[in-house]
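Only one protein chain is missing from this complex, and each of the others stays in its spot.
Which chain is which? They are A and B, in the order written, and residues in each are numbered from 1.
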């Protein structure tokens, strides 16, 4: 995953343009992607797909021609969606277009102006401080023109058409944790899920933030009813502990599963309430959709000083952290895929388990007692109201033990799904 | 307010009689009152309006004619509703009619006997101790006769006919905190509310305790459905911190508003559960009515040693405390008047706020970020289920910020009431 982050890092992504296409092409080497191109001007919910932005070169050069700020060195140097410019102007005038981080003088900030026509450069405060007064050549070789918004999907077909969506934003330029780590975890998660057919169908969405999610929602109105659960992946690779931000509903099944898995795994973690700010859970959890979609991050949105700066580089994300994020997703989806409600077909008194060989089957197991308790719990709570996760939480038994017990009882014809 | 307390203090009020009329006349100089006179014998719910009690003079005099206890000095000296008496008797016999406070030998207690024909005097223990044995002349020049029960209403008309009632008892004689302070706060609250037309219609009820509230309820059966919220004001001027006693329902809107305002204001305060004892919330919260009426006091009922004694005098109540009680009422009613449920008219995804100038409108504000968050919260929770108070509590934002955001969104046509 870290290699993928490093490979994607130099590309200049934005909410539209060739940087997104190049990113999806590389991801497509790992998992097959269906790429969608949506024309400029398309109405998507309350929004309109904007002009496509592409950039070839940008720099500030002194009168000797030496580039003192160069887009080729980092895609962060240009204000996202900058209109083209080609002028010479004194530093005093140029300053109004320069963005720095005085508190972190060696870092370059990340700034955009999607919906207001502007241009600008981002640079280190110490670079700015070193510039002598005088005239500078400024040039941004960009185009803003009718084109397309690009996003992609990858589907892991499941046993049922009910869908789990996994979404990550692909619109940020050279920022590693936000969100190349999320893209990498999603990519490898898709591959892991495909190892054997999962219960749910898993749909991965790689789209620019906000406008991308809105575009997907606008174009998939008929599919929304099939989306039962979802997870927005972001900031998936820093060394902080995990944060799960709950869906707007707060008690959606994904919320309960994530809380259970994080608590049961004894990882340090935090469960946060929903807020209508953050990543694309904002759109999935808008009141008209109100989907059961939460968000998994390590250190959340804006919670670390490197956030939205050049310090969020590949060294900031760790392979171990990404592996851990991936592992939690797999554990959670394993629970989600096995979490069913059963009906006890012999609900009056306990059925005689011994007669059916259900005790014998446990003979050689060291956890036979626990497995037997799990069978009694599943029988007792399988009244159509309780899911296996309910059983696990009420009994205090591991989810897998409960699900195995349900499998044995189902095999013996004592419960039905 | 303190001047009003001092002016009302000498009057001898009871559940009927000229003391109540004189009190209402003085209050009527501040706000117009509609005075109601309900004849003795009128059936009111389970009760009957009693005979009217009036008193002109009362004293205990020694045989030299010197008044050792004199009603003219304090209205507390006579047992409320004392039947007339004019006799000479030895101190030994008189003692059976005397009430003192041995634990506070310099204080005169307040006692009544509304529904049992008795007579008596209240005096300081040290006065009693100083009386030589011997004969005393006792005289109570009172009348108990057919008459009326008197109460008054003042209405501040609102934008809607839905009513908030503010009730305070006017039946206690020379006791400042209980309840002249409540009367004074109610009077000035009515004036403040009238400064501009409030959303709700506010009805102030000045009536004797128990029988007065019961009389009002009996005579306003057709109006009860319009009473949406209410507050009983008592003990509004002592130097203790505020106590809000919740309605029987416990989750009525007035309960939530008072809890929110008290918590948000960071005043020291206490929220108490409903009990069927106290002031006229007993009647408003009887199970047949079960109105959303709570009670606001400073130190509550019987919670201070001066309660129902001559020590509850104008010096016991402070102008600052009354001003603070008034301020909390105004803050609470401001929330109550703005607390609406809206419906997001663009509930699928977030609407584009920038396009509508809703971000620009925040440009110059120091709290622009908070205002933007408030808009996102209002949009996200405006599903017809959540009130603005719900939004404020869930978001942790100040109610006014939330209500302002709702105003802006309403102005932009994004939500409707």
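By our rule, a residue touches a chain if its C-beta (ideal position, glycine included) is under 8 Å from a C-beta of that chain, and two chains touch if they have at least 3 such contacts.
Worth saying up front: this structure is predicted, and the values here are computed from it rather than measured.
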item: Residue among B:33, B:55, B:164 or B:214 that touches the chain left out of view; value: B:214
item: Chain B, residues in touch with the chain not shown (by the definition above); value: 45-47, 115-116, 210, 213-214, 217-218, 248, 273, 275-277, 282-283, 285-290
item: Chain A, residues in touch with the chain not shown (by the definition above); value: 344, 346-352, 354-355, 373, 376-377, 379-383, 394-395
